[in-house]
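All protein chains of the complex are present and in place, except for one that has been dropped.
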Amino acid sequence: MEKRVVFKHKFLPYFLVAPQIIITLVFFIWPASQAVYQSVLQEDAFGLSRSFVGLANFAYIFTDEIYLHSIYVTIIFSFLVAIIAMSLSLLLAAMADRVIKGATAYKTLIIWPYAVAPAVAGVLWYFLFNPTVGIIAIYMKIFGYEWNHSLNGGQAMFLVIIAAAWREISYNFLFFLAGLQAIPKPFIEAAAIDGASPLKRFWTITFPLLSPTAFFLIVMNVVYAFFDTFGVIHVITDGGPNNATNIMVFKVYHDGFLSLDLGSSAAQSVILMIIVISLTVIQFRYIERKVYY
Amino acid sequence: MVEHRPWLTFVTHAVLILGMLLLVFPIYVTFVASSHTLDEITSDFSLLPGSHLIENYKRALSVGPRDVGATVGTMMLNSLIMALGITVGKIFISLIAAYAVVYFKFRFRMFFFWLIFITLMLPVEVRILPTYKVAADLKILDSYSGLIFPLIASATATFLFRQFFMTVPDELCEAVRIDGGGPIRFFFDILLPMSRTSIAALFVILFIYGWNQYLWPLLITTDEGYYTLLIGIKRMLDVGEGQAEWQIIMASTMLAMIPPVLIVIFMQKQFVRGMTETEK
Partner (left out) sequence: MADVSLKNVYKTFGKTEVVHGISCDIKDGEFIVILGPSGCGKSTLLRMVAGLEVITKGEIAINGTVVNDLEPADRDIAMVFQNYALYPHMSVYKNMAYGLKIRRMPKREIEKRVFEAAKILELTEFLNRKPRQLSGGQRQRVAMGRCIVREPKIFLFDEPLSNLDAKLRVQMRLEIRKLQEDLKVTSIFVTHDQVEAMTLGDRLIVMDNGYAAQIGSPLEIYEKPATEFVAGFIGSPAMNFLPARLSADGKQAELHGNIRLPIQNGGFPSHGGQEITLGIRPEHFVIDESKTAIMHLNMDHLEILGADTLVYGHFGEDETQLTLRLPAVYHFQRNTLLPLTVSSKNLHFFDKENGQRIEK
């Protein structure tokens, strides 16, 4: 952390660091502390009355069926998004690693969905599955399968999972490919000389060497599913039908902004804070040894 | 390596092509839809582009959708201002903050460093109400400042620059000191030009991040004149089933995708670099 050269100016560094610190304090630290503070209060929407209620808000949300359901939904959601996104991207990356011809073209065409916002991904897939005009929905109807995700909770989940995973495949692909290309060829060649088939080589040599990348991506995918997919839910299902897709980050928004239940929303925010802090700690503690690209 | 497995090569390419198609298909369909009239979409859908491309885009940009009081052109401009503001803002304040933390010894240095680090653990989703309140108190709702400032603190950019600065040889700084320059000269004449590639990589990542912002603009803008493109699209969808102007929606969606996608394609090298560097 120490550089040998260090300037001795007294005031300049403070000026340099000030903008970032000010913004951090005003828009991050202060609001976060407010959220923690509010989570132990019971306030009405107008801020007229306020009383300290300790952990009552937390107790309340943990006995609230809808909140517990949203925890459940979030876990299922992130689990499935991560699995789908990671396995498909690993497959594509493994294939892309093998080709020499057309490698750049494949790479470009597989990476660009990352540039698409989660909300837009939601729009795209919503359009495909829209019960009235969606091309896939219409084809399903032709084959006798009735698709309406605004009525069917399972279908709604399916749709949001696909939309969320679709985008994440690109992200994972990028990292898996970089990780694969960083594996020194001599390892693979030695295995080939020893007689291992490509499949065997992949599972016994490549995949273990790829595990730091994989572990890193699991954490990133979970963070993504928990926090960045708000747009997907908001666009496609608005949390419904019947809270079927009401993930935690969506519920926080709904309860805070639409229902104006401040204490509950603050308590939920604190829970989310704890989750994101734990995930960040995991990321930094256990992913110290990473593959350098 | 010499390996004759034609079957495997075939499978490899087949999988890749299929994967590509899966990823591209939704975008293709959207594109096609944006070139038909509304009637064509609702009644008889084909997978081939129609002939109303220019007309749809023109209408979206200049007149806008029926039930949203702003043109797509305005909304695109808002998105652009927001994205550029966030990008330039983040890069600037992270650059100077990283410079201070790496090259100066001052009290509270480590404290400030950890303070910046904490922002990694506080995405906007965990503090929406209070941050909104702060913005409201500062009277920056429905404004560009409100769209931009709450989002420009950046631990990742600061860390990236810090990491880069650590690789700059100490001797360069010493040579500048011997040549007669102080910290400001060193920063502008030497460090900044050398940071060009890092800045480019970050620019790509941050622009996409800024352009794709959804939750925060949703909260902070109620005035339709400040709607960003993504919020506008959602509003268009909200107007109830049968009345949704799909062709405009799809045209707007294409417009929403084009800038970031173009950047990723044409600045792929910087994009990849930015991704792999910021995730360390």
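Chains here go by letter, A and B, matching the order in which they are written, and residues are numbered from 1 within each.
One rule holds for everything that comes next: contacts are C-beta pairs under 8 Å (C-beta built on N, C-alpha and C of every residue); 3 or more make two chains touch, one makes a residue touch a chain.
Remember, predicted model here, so these are calculated numbers, not experimental data.
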item: Residue touching the undisplayed chain, where the options are B:13, B:109, B:133 or B:177; value: B:177
item: Residue in contact with the excluded chain [from B:194, B:239 or B:265]; value: B:194
item: Where the missing chain touches chain B, by residue; value: 169, 171-172, 174-181, 185, 189-190, 193-194, 196
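Methods note: only the chains that are shown with their structure count from here on.
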item: For the chain A and chain B complex, residues of the former touching the latter; value: 3-10, 12-14, 16-17, 19-21, 23-32, 34-35, 38, 88, 91-92, 95-96, 98-99, 102, 106-121, 123-128, 132-133, 135, 138, 166, 169-171, 174-175, 178, 188-189, 192, 198, 216, 220, 227, 230-231, 234-235, 249, 252-253, 256-257, 262, 265-266, 269, 272-273, 276-277, 280, 290, 293
item: Parts of chain B lying in touch with chain A, wherever the complex brings them together; value: 1, 3, 5, 8-9, 12-13, 15-16, 19-20, 22-24, 26-27, 29-30, 33, 41-42, 45, 47, 92-94, 96-97, 99-106, 109, 112, 115-116, 118-123, 125-134, 149-150, 152-154, 158, 165-166, 170, 173-174, 177, 182-184, 208, 211-215, 218-219, 230, 233-234, 237, 241-242, 246, 249-250, 253, 256-257, 260-261, 263-265, 268, 271-272, 275-276, 279-280
